[in-house]
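Each remark here refers to the structure printed beneath this line.
For this depiction, one protein chain was excluded, whereas all remaining protein chains were kept in their positions.
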Amino acid sequence: MLIVMSKGATPEQTQAVITEIEKRGYTARPIPGGERVSIGVLYNQGPVDASPFLGMSGVKDAIPITRPYKLVSREFKAEDTVIQVGPVSIGNGNLTLIAGPCAIESKEQALTIAAHVQKAGAHIFRGGAFKPRTSPYSFQGLGREGLEILRMVRETTGMPVITEVMDDETFDLVEAYADIIQIGTRNMQNFSLLRRAGKASKPVMLKRGMAATIEEWLMAAEYILEGGNPSVILCERGVRTFVNHSRNTLDLSSIPVIRKESHLPIIIDPSHAAGRRDQVIPLSRAAVAAEAHGLMVEVHHEPDKALSDGTQSLYPDQFVTLCGQVRGIYDMLNKK
Amino acid sequence: MLIVMSKGATPEQTQAVITEIEKRGYTARPIPGGERVSIGVLYNQGPVDASPFLGMSGVKDAIPITRPYKLVSREFKAEDTVIQVGPVSIGNGNLTLIAGPCAIESKEQALTIAAHVQKAGAHIFRGGAFKPRTSPYSFQGLGREGLEILRMVRETTGMPVITEVMDDETFDLVEAYADIIQIGTRNMQNFSLLRRAGKASKPVMLKRGMAATIEEWLMAAEYILEGGNPSVILCERGVRTFVNHSRNTLDLSSIPVIRKESHLPIIIDPSHAAGRRDQVIPLSRAAVAAEAHGLMVEVHHEPDKALSDGTQSLYPDQFVTLCGQVRGIYDMLNKK
Amino acid sequence: MLIVMSKGATPEQTQAVITEIEKRGYTARPIPGGERVSIGVLYNQGPVDASPFLGMSGVKDAIPITRPYKLVSREFKAEDTVIQVGPVSIGNGNLTLIAGPCAIESKEQALTIAAHVQKAGAHIFRGGAFKPRTSPYSFQGLGREGLEILRMVRETTGMPVITEVMDDETFDLVEAYADIIQIGTRNMQNFSLLRRAGKASKPVMLKRGMAATIEEWLMAAEYILEGGNPSVILCERGVRTFVNHSRNTLDLSSIPVIRKESHLPIIIDPSHAAGRRDQVIPLSRAAVAAEAHGLMVEVHHEPDKALSDGTQSLYPDQFVTLCGQVRGIYDMLNKK
Partner (left out) sequence: MLIVMSKGATPEQTQAVITEIEKRGYTARPIPGGERVSIGVLYNQGPVDASPFLGMSGVKDAIPITRPYKLVSREFKAEDTVIQVGPVSIGNGNLTLIAGPCAIESKEQALTIAAHVQKAGAHIFRGGAFKPRTSPYSFQGLGREGLEILRMVRETTGMPVITEVMDDETFDLVEAYADIIQIGTRNMQNFSLLRRAGKASKPVMLKRGMAATIEEWLMAAEYILEGGNPSVILCERGVRTFVNHSRNTLDLSSIPVIRKESHLPIIIDPSHAAGRRDQVIPLSRAAVAAEAHGLMVEVHHEPDKALSDGTQSLYPDQFVTLCGQVRGIYDMLNKK
């Protein structure tokens, strides 16, 4: 249930409602709003009786929540969440472009690619330092050295950086270096990691699991918000199906559904969806046309030599083409 | 194998190659081209030896075909196939908009919707007269009466009409009335129907089966071309996956794959993919941004009263919005 | 709704109920039962009011039907349907074994394999005369000649034969030769073919579509029963999923669900599910352990030379092993 306070409600009135909620054994969670305060009721088993609250001073309304997810839902918070990362705002009506290599391989590689993508119009640099790999014998990322290179990229270019965290053990380290912390598709329901992300001081990008329903994905985000971190970016990267002409099947209908159900921004990763370079640009255009808040794209200046995911990485000049086309679609739709 | 004749090859030289192909027990299929004739070799078991042909007069080259599909492939025919339907060209660089109700219900219903969609910018009118229904107890379509209404729509509006054929028995009838004959998703591998469609005098729209790979889909189209009908339009309408927030999962990566593999045009049906009205407009924009040759959309002026698929039908004013947005994206991408 | 007559109800009382049903615009369908007659009410839109019927003489009860399928449901008919095919009963508590090659290739091939499988314990011989093939260039079956060979197999061995029908055009021909008419997975929702099968004088085996839900499958069977043919055998042959170590994923939970929802017998085809010889025996054992009414298995004495599906065909001695193992499981579960 969501208890909505009147515009002129006093802090004391709000506190009285919180006390009343907690007296019943529930958890009260005040929700920041523009004009008025709302208070979410969490951890109830079954429906909550509204009548005791409706009679309290300063209470305007009590709205039952029909979804299993709460803090992430539009019912709890009607306005879009905007996430500020250094100079970049995500979810506020701009189109956010994130680009870079799959894995950080060296200082030269990272700085070369960063220069390319920044010039083309990227706002945020991506690159893996800790890599989740199907095989224990594959390149596992440069680790701390990769994080140091990311810091260098930020210092050199001014772009914020996003990189993946794989476990609790290295979370502090990643948190210290990253501007956005990525939780990968294989960890979408790693609930310990989600709880840790709920305590993080940085925004979190939560990739959809490859067999996750929208409800499971939003429930995973709910773990992070429930833990205290309101800054979650959702990232659709395709789901696993029988289809064999792409590595995964990009589910663009998730964009209108997420935008309707949740206030959190949604970013599309066409590179991991396709797994093939020649589908990345068309899928990027499609994602922006379906009103994604942004894109995350793999770019490499020498994809044939890439230590991971080379076949899906764009060449720098392809990324220039992509930026021009998606910018055109975005501006057309937003009459800019 | 494809045998490419020289520019100046004489009809006699071409005939000699055909005779040589048939002498070996294969089938020869001349392929129309702008500047030169090519001759496809069909029904070979295993690879064909090129050397006897390379030595013949007028033969420029012999190209092995690496795909299981042949006549539908870019390897056989490099230029896009353009399909002319009355005043409408499909696949020639325009965006083709097909719209109308799921089922023809009455003269009034059809003419009302036709007037709406034509005004909004539709080029072709759709409407089912014979309806494939999961239940034998559901409304099965008006049959011949529905076809008569479609004729009336064409006469009144000038728009060509597309309608579905369900079996050999009613094929002649549907062929007599329709400007484009639709083969539905459940019949994609109804090989008898495909063979009959190969003899049809009208273009055929072949919907992708809900569990079909691209290869199976193109092989189904191959049946039609092999039968003698070169005018096939492919229609992606979503595939069946675990995803439960839409009825099917629209697979937009099929657009770049089809455009690369085949010369046939591809149309997207966002209505059956989504199964929900609120996803149709975003998916339509996405499809055009991914370079579909057109869209086929369900529109109904009273969707709550529709005899089938009401929940996914757009209201007429929503279709106006859709047309404006996809036109904008299309023109932007094509610098018009 | 199902109207259940008393044990001693007279034909006149039953007829009076039928007349009353039809007066309301519905269709009455008497259902044969051991001790009493029931009358199904079909083609109602929305619920049927029971009260007028409950007051009539000879009426014992009126039961609302909660499923979209009716004639195929346990609600309409509680006892298992037993299908008699020559000397073989399917669904009566025996284990029915159907075996033979994918396609009939020659008299010698068919008779050789028939002798093998009969000796091993098969009751019914399978073999395709008309073959649905993904490619128009693949072997399409021997057609009428194949049917003649099937007749010869029946005359020589005494085994009934099952073969696939692909279209209305050849239905009469197949019906004349086959003891059981098979409708293949790609035609599960070929509604015209289902209607024709509803008029057939022979039992029909209906394979599950590769992306069909149980409800869609039962609704397809409903078309056949509604058309007047009560003898339908359901055949599970795997569904299409992301799994890549077998051609399809055999869904054995369909057995308990079908047995609960419907009175029709269910047969498992492990050969098309697996697509690989080495999975056929384990899946056959599993199917019988899950209480399938029978199996349909591909066997070939020279699988490397088979014109279709050789890689999934068992060698004759493997089929001997299979029969022994499944017989053992069946007898153990049925305490024989």
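Going by the order they are written in, the chains are A, B and C; count residues from 1 in each one.
Assume a residue touches a chain if its C-beta (ideal position, glycine included) is under 8 Å from a C-beta of that chain, and two chains touch if they have at least 3 such contacts.
Keep in mind the model is a prediction, meaning the values are calculated, not measured.
Annotation: of C:59, C:264 or C:288, C:288 touches the absent chain (contact as defined above).
Only one of C:10, C:57, C:106 or C:253 touches the chain withheld from this view, namely C:253. From the options C:120, C:239, C:307 or C:323, the residue with contact to the chain not on display is C:239. Of the candidate positions A:14, A:163 or A:190, contact with the hidden chain is made by A:190.
Residues of chain C in touch with the missing chain: 211, 213-214, 239, 241-246, 249-257, 260, 273-274, 278-279, 282-283, 285-291, 325, 328-329, 332-333.
Interface residues of chain B facing the missing partner chain: 240-242. By the touch rule set out above, chain A reaches the unshown chain at residues 42-43, 68-70, 132-137, 166-169, 186-193, 209-211, 215-216, 219, 222-223, 226, 239-240.
In this text, only the chains that are shown with their structure count from here on.
Per-chain Cα centroids separate chain A from chain B by 38 Å.
If you average the Cα atoms of chain A and of chain C, the two centres end up 49 Å apart. Among all residues of chain A, those that touch two or more other chains are 241-242.
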